[in-house]
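Just dropping this structure here.
With one protein chain removed, the remaining protein chains of the complex are shown where they sit.
So, chain A:
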Amino acid sequence: MPSILSISGVSKTYATGFTALKEVNLDIQRGEIFALLGPNGAGKTTLISIVCGIVNRSSGTVTVDGHDINKDYRAARSLIGLVPQELTIDAFESVWATVSYSRGLFGKPANPAFVEKVLRDLSLWDKKDAKAITLSGGMKRRLMIAKALSHEPRILFLDEPTAGVDVELRQDMWEMVRRLREDGVTIILTTHYIEEAEAMADRVGVINRGEIILVENKAELMRKLGRKRLVLELRNPLTAMPEALSRYALELSADGGQLTYTYDNQAERPGVASLIRDLEASGIQFRDIDTQNSSLEEIFVNLVRRDA
């Protein structure tokens, strides 16, 4: 699949001397949902801001659908919609006026029918004449999205889209993102809510301390880096770990009633069968058994820790 966004060797050092990005290379495929994960201060917002033209990069090149963001900034920027992390709206403008303004700013002719559709899709139509200052936090967030969608972008950046929003709105946003993807819009979202990436993303990138440390298909990432846990509920609690089981990475719960074995599910010999045999040989009986895949969150934490 061809790239719609290509970031090559991009670095950013601020005037204070702080280096926010180090030689970042990233290609975003057309029509995908890409989640950029990273802890606070990792460089996510700086990277987005460079692509959108808000921050000047120190070096490197960025092209949007083949258009250089500097030499051909009009073509590049007109393809991009940005929903920033902060709720930054002119509080005294009406919903209708501010969305229409955004459309005009991006050079699109007035299209009341389209603006109405965007507002209806985001459940803002009833508030079209309300001033932004009177909207709730969730509505303001939706208004930011409406402004970003007003010029029919082909790439949508969502910077921490669900920070501070309730569960219902979060679900609505995920639904909206999926609908946009069906319409062919490429979505790039930054988040530190791993569940968001896990639920929506096709691919995941992890950025830490200004460097992209991993870009991977989400399912593949979870398969490759996923750890699995085998949890055994013991019939009789143990007071201490038997010597015969010391070669396994086992954890005994505080009450002695549960043994947890964590293993690499990609390993040639994960050790599950031998563990069961050794348990039987040691006379340890269990009444229940459960296996759990590690979540993207655990994978992320492990990656960032490894990189630290």
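Following the convention adopted for this analysis, a residue touches a chain if its C-beta (ideal position, glycine included) is under 8 Å from a C-beta of that chain, and two chains touch if they have at least 3 such contacts; residues count from 1.
By definition in this document, contacts and distances are computed from a predicted model.
A.B. asks: Quick one: find the hidden chain's UniProt protein name among "Transport permease protein", "Thiamine biosynthesis protein ThiH", "Monovalent cation/H(+) antiporter subunit G" or "Phosphoribosylformylglycinamidine synthase subunit PurQ".
C.D. replies: The record for the missing subunit names the protein "Transport permease protein".
A.B. asks: Among A:Leu105, A:Ala267 or A:Ile289, which one is in touch with the chain left out?
C.D. replies: With A:Leu105, A:Ala267 or A:Ile289 as choices, the missing chain is touched by A:Leu105.
A.B. asks: Against the chain that's been left off, what residues of chain A make contact? List them.
C.D. replies: 14-15, 49, 52-56, 73-78, 80, 82, 84, 86, 88-93, 97, 100-109, 147
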